[in-house]
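Since the structure comes first, as structure tokens, the remarks are kept for the end.
Omission of a single protein chain aside, the complex is shown with its protein chains in their original locations.
All chains are identified by letter, namely A, B and C, in their written order; residue positions are counted from 1 within each chain.
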Amino acid sequence: MQHSREALIQAYRQMKTIRVFEERLHDEIALGEIAGFTHLYAGQEACAVGVCEHLGPKDYIISTHRGHGHCIAKGCDVVGMMKEIYGSSDGLCKGKSGSMHIADINKGMLGANGIVGAGAPIAVGAGITAKSNGTVSIAFSGDGACNQGTTFEAMNMAVVLKLPVIFVFENNHYSEHTGESYAVGAESMTVRSAAFGMKAIKANGIDFFSVYDAMRELIEYCKAGNGPASIELDTERFYGHFEGDPQRYRGKGELDRLREERDCLKVFRTKVTEAKLLEGADIDAIDAEVEALIERAVVESKAAPRPTADHVLEDVYISY
Amino acid sequence: MQHSREALIQAYRQMKTIRVFEERLHDEIALGEIAGFTHLYAGQEACAVGVCEHLGPKDYIISTHRGHGHCIAKGCDVVGMMKEIYGSSDGLCKGKSGSMHIADINKGMLGANGIVGAGAPIAVGAGITAKSNGTVSIAFSGDGACNQGTTFEAMNMAVVLKLPVIFVFENNHYSEHTGESYAVGAESMTVRSAAFGMKAIKANGIDFFSVYDAMRELIEYCKAGNGPASIELDTERFYGHFEGDPQRYRGKGELDRLREERDCLKVFRTKVTEAKLLEGADIDAIDAEVEALIERAVVESKAAPRPTADHVLEDVYISY
Amino acid sequence: MARQMIRDVIRDTIDAEMARDENVIMLGEDIVGGMGSPGGPEAIGGIWGTSGGLWAKYGSDRVIDTPISESAIIGAAAGASLTGKRAIAEIMFADFIGVCMDQIWNQVAKFRYMFGGKSKCPIVIRMPYGAGYNAAPQHSQSIHAMVTAMPGLKVVMPTTAADVKGLLTTAIRDDDPVIFLEHKALYGLKGEVPDGEYLIPFGHARQVTQGDDVTILATGMMVGFAEKAAAQLAQDGIGCDLLDLRTTSPLDEEAIMDSVERTGRLLIVDEAPPRCSFATDLSALVANKAFASLKAPIEMVTGPHSPVPFARELESAYVPSPDKIVAAAVKAMSYRRG
Partner (left out) sequence: MARQMIRDVIRDTIDAEMARDENVIMLGEDIVGGMGSPGGPEAIGGIWGTSGGLWAKYGSDRVIDTPISESAIIGAAAGASLTGKRAIAEIMFADFIGVCMDQIWNQVAKFRYMFGGKSKCPIVIRMPYGAGYNAAPQHSQSIHAMVTAMPGLKVVMPTTAADVKGLLTTAIRDDDPVIFLEHKALYGLKGEVPDGEYLIPFGHARQVTQGDDVTILATGMMVGFAEKAAAQLAQDGIGCDLLDLRTTSPLDEEAIMDSVERTGRLLIVDEAPPRCSFATDLSALVANKAFASLKAPIEMVTGPHSPVPFARELESAYVPSPDKIVAAAVKAMSYRRG
């Protein structure tokens, strides 16, 4: 793993930002501060960051209902995101979207999406643009979304049109309350993707380096004009499907074990410190920075202006 | 191939009935006798008959826009079908359906279907009933329909629910004007189906015996509780996609070659006569019978009553 | 008579019908919950809590948890219902009709017609709908106009616990396809529920308040808001004849005509956006069939021509409120022909 110190710091900062963002939301939601449905990304940070650290603003990603991590990893303004989730008119989407639809087209982030499976076809279209730009388009999906017809159609169409699209399947082993082993009839979603006629690989979704290295290979492969590819990332979700989920589908002690043994932040810290690439102190410094950033985001969000009735009919059309 | 004389005669009669039915329609449509869109099945007879000769009225099939062959093979009344296509109120569907939606639930024929890919999910539901009856449910689809999201969803769900559903893909190498090699990105639709976690095989779709033997194996497999299966049948379409299609996508001399070398009726006749299972005379006798039946069907259809305006609002609901 | 929450009435009604008829089956995502998980099946029993305990009682062949594949869910329910079952399909949010509409619109709704009246498809499609959870544009919509417009479907929109029991029982026993729309914000509402077998025929509106000044037509969540408004209007001496239509297809035209002929004024309340809506459907009916009785323009209080926004302030500005209903009624009352 030949990463510059800056690159490692940046990767860790991104992952940590997502983690603290989500943990803080978890607390704020418990206080009844936040409206709507919120799906937290904590536990999967290595996936979003391992993918997006390769990307620039002309590379596109499309996300899911569990989109905060992808947004942050792709460079969306963290304070603007928090304000959005708090329903402020200063939010990234003016309070129209909330948690489930955050987007920033200028950053190449084509939106979190409340419809499971809706993202993959849109990523195919971004792949048409990417092909003409020499960039790539990434569709994030889950182990549940991979069973939706739209995802399958998108995979076949990307192969037929030989587009630079990478289907990233974050396998956190649950779709809502249902186990992946039940809902995916195939031997694995990777075997199934491969049979669509694309390069399909797996990586360790709690290890930033595993994801990052695998993605480098796939991005080169797609940019070389070989058509689409897919990758399955074995990862973990630390919170409920949505905030308020009793999580009775978890095994005994499962959550404690995950936090203990399968925390991508711990894995990263151990790897880089043991390899002497970063000092514990470097990491502690980032932690402090990030904590401060999220604290500021929350404080500003609580004070941020709220939308008014006259905003309801704004932005339905550009001109009408 | 250990088939009784009766079984062979029955199989041939079914295939011949489909062929003459379609050839006669081709002529009648050219005369402007028939309204609407008609998709002829001629050339694929060995598929419908090779599958349906195994089935009883409690086994279910669902068909496509190219449904006449499946209807006849599953035992729908040929005269009633012809009347339907002629738009008579005495037609099998009272003139409401025409060519594209012919059904006879009592015969286990759940309908031709104008929406490509819509049949497979419905066949999964019939598979739920079939599972409780100890029967099977068959979804006929084409090489174009296999790319529709609904078909993929249906395959995964049938695997998850371990249902006795057989996905029969008639690969006639074209979806409308588009070649199968273009639209199916996978190495083959069979490889793709197998990756969904089901038994997936191929058979020769112009050889009744190849289809029949392969289907026996799959039906036993499904009835034994092993879940769904799929089969790809390599076959040929003798006419245009729809009547009126200029067929410019065909290769030079392609149609003559198909009629000459890939006619499932010729293949059958040669096999059974060379094997001395039937005499040429037996076959000629069936041909004459069938010609007479179709002639009667057309004559009766032309004379059959037409629906009237007051029928429009009938059968929208059972009670309203 | 027992006092129950609507979510429990739904579960108990399905339970009773499953016990009564072994052909009744259920399909949906997480309606069991926990399939293939360490915690095991029935970890949840439906994210709305409308199917808890049913899997344990009836097993996997009748309470069928599915992958995320709405087209296959409806298709499977349709195919089962065409072949002798009576399937109840749950689409987790009505907004997801977008991914399975063909199966509802071109398949289920048209089977009997296309097949010359020789088939039946006794399917019930349950769809939680409506705003109130700040669930943003893709999880807050009211889709009754879309399905009411589809010939071949019956459409039910219950508002009280008792009506949920009576109408869901009727829906499950009906041989035609039924779209059963449950307002998400009403699941927690409690009400008296008749004991034993209880059926309410489709096409019969419920008279909520009586009055001779203005007719108010509403469905779902809007009935309660209109009731609040009617109470306030009564204090100002305006008598509202409020009808909860219960089913949008079939529609109780008779009750509507009787009321409008008496009041001469019509106000329609609809949570959905205004264009080609159920509100316009009712207005057009009256403007054609009861024109002579009309003393004032037909007023409509609906959502605006926009998606349902997320923020609390925006969503509550979006949804019709009792105040807006009061204002519209007053407007109708104060109209004088120029």
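FYI, a contact is a pair of C-beta atoms (placed from the backbone, for glycine too) under 8 Å apart; a residue touches a chain by one contact, two chains touch by 3 or more.
Model, not experiment: these values are computed from the prediction.
Shown chains touched by the hidden chain across the complete assembly: A, B, C. When the omitted chain is restored, the residue from B:G149, B:P164, B:G197 or B:G227 that touches it is B:G149. Among C:G36, C:P128 or C:G152, only C:G152 touches the chain left out of the display. Here the missing chain is touched by one residue of C:G211, C:G224 or C:P273, and it is C:P273.
The chain not shown here is touched by just one of A:A30, A:I105 or A:A275, and that residue is A:I105.
Touch with the chain omitted from the figure is made, among B:G87, B:G119, B:G205 or B:G227, by B:G87. For chain B, the residues touching the absent chain in the complete assembly are 35-37, 87-89, 95-101, 113-118, 144-145, 147-150, 174-185, 246-252, 254, 306-309, 311-313, 316.
By the touch definition given at the top, chain C reaches the unshown chain through residues 71, 95-99, 101-106, 109-110, 113-114, 136-138, 145-146, 148-149, 151-152, 249, 272-273, 275-281, 283-289, 291-292, 294, 296-300, 304-307, 309, 337-338. Residues 60, 62, 84, 91-97, 101, 103-106, 110-111, 113-115, 118, 120-132, 137, 149-150, 153-154, 156-157, 160-161, 314-320 are the ones on chain A that touch the missing chain.
The definition used in the following text is that only the chains that are shown with their structure count from here on.
Chain B and chain C have Cα centroids separated by 40 Å. Chain B has its Cα centroid 45 Å from the Cα centroid of chain A.
Residue numbers of chain A whose C-beta contacts span two or more other chains: 147-150, 182-185. Residues of chain C found to touch two or more other chains are 67, 69, 71-72.
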